[in-house]
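And now, chain A:
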Amino acid sequence: MSAPAQILVDRVHHMYRPPRGREVLALDQVSLSVASREFVALLGPSGCGKSTLLYLIGGFLPVESGTISVDGKRVQGPGPDRGIVFQHFALFPWKTVRGNILYGLERQGMPKEEREQRALDFIKLVGLAGFEDSYPSQLSGGMKQRAAIARTLAFDPSILLMDEPFGALDAQTRGLMQGELLRIWQRTPKTVIFVTHDVQEAVYLAERVAVMSARPGRIKTIIDTRFDKNDPDIFKNPAFVGKVDEIWNLVRDEAMKAQATRAE
Partner candidate 1 sequence: MNAVLRYVPLLIVAAAWEAASRLGLVSSLALPPLSDVIASWIDLLRDGDLLTNAGPSLYRLAAGLALAILVGALLGLGMAWWKPVNVVLAPVVEIFYPLPKSALIPVTAIWLGFGDGSKILLIFLGCMIPVTIAAFNGARGCDRMLLWSARSMGASRLRVLWDVVLPGAMPELLNGIRTAIALSFILLVSSELIVAQRGFGYLIGSLGANGSYEAMYAVVFTVAFLGFAVDRLYQMLVQRVLIWRL
Partner candidate 2 sequence: MEALEHLPVQEAMSLRALRASMRFGTRVASVVALVLVWQAISDSGIVTAFQLPSFTRVLARIWDDAVAGDLWVNTAVTLYRALIGFAIASVGGIALGMAMSRLKLVHWFFDPLISVGFPMPKIAFLPVIILWLGVYDTSKITMVVFDAVFPVIAATIIAIDGVERELLWSARNMGANEREILWQVVLPAASPQIMTGLQVALPLSLIVAVVTEMLMGGYGLGGAMITASRFANSPGVFAGIVEIAIVGYALVKIMSLIRHRLLIWHPEAHEPSTV
């Protein structure tokens, strides 16, 4: 890779300590480098630690062994340079859509007029115009996720961390949202790390797919998945289908291993 890495994960080792029960190795010597404005997917079966890796990069969990640096500096905690989008939206239910988006801007100390305008711009960007004064409890799943994405994009993080953001949506909405996300990314390019267990979603959205093993998580391989994403028939493109197949075979073994350990 010629471009310098924006995110550098170097031999990160992470133990998961549940409140009850034994501790378990979640990530085993994981290394990854992501270039600026790259779209990378973390793909793997349930429990493989992909979300954990995301949370470590985001600074929500402390790095105990190994290092994670962003733009040359070690990650010390969460910050507005790495915006996160959660699977279950994590919108503040007591605030309207507008209120949610304004929150990050208020924390940045943006002046009132500027942030009101910016919030409106992002509401329009994600297609929620007309719903800015609705509460999350009044929105559908897809709308909630759009609001969550708008909220994160609004404070302009250079990195976007997405934890299975479309996992809670029905299949049709998911498909639409994938297209939306790509469209938004192409307009305002950011570095994106996208966690998913859906192979096709990973290949469609990402430029590179990091396939992770079952727990303890390791990066098995990284596969290049650059295609012309704007091709309307991309899902029928033989090269695309072949790539999905190839990666699915890699993941399938790991998925079966994950099933087996869960049955224990």
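The set was built so that all candidates are chains of the complex that A comes from, given by their letters.
Quick note on the criterion: contacts are C-beta pairs under 8 Å (C-beta built on N, C-alpha and C of every residue); 3 or more make two chains touch, one makes a residue touch a chain; residues count from 1.
This one's a predicted model, so the numbers in the text were calculated from it and none came from an experiment.
Interface remark: chain A makes contact in this complex with candidate 2 (options 1 or 2, touch as defined above). Chain contact summary for the complex, chain A toward candidate 2: residues 55, 58, 60, 77-80, 82-84, 86, 88, 90, 92-95, 103-104, 107-108, 133-140, 151-152, 155.
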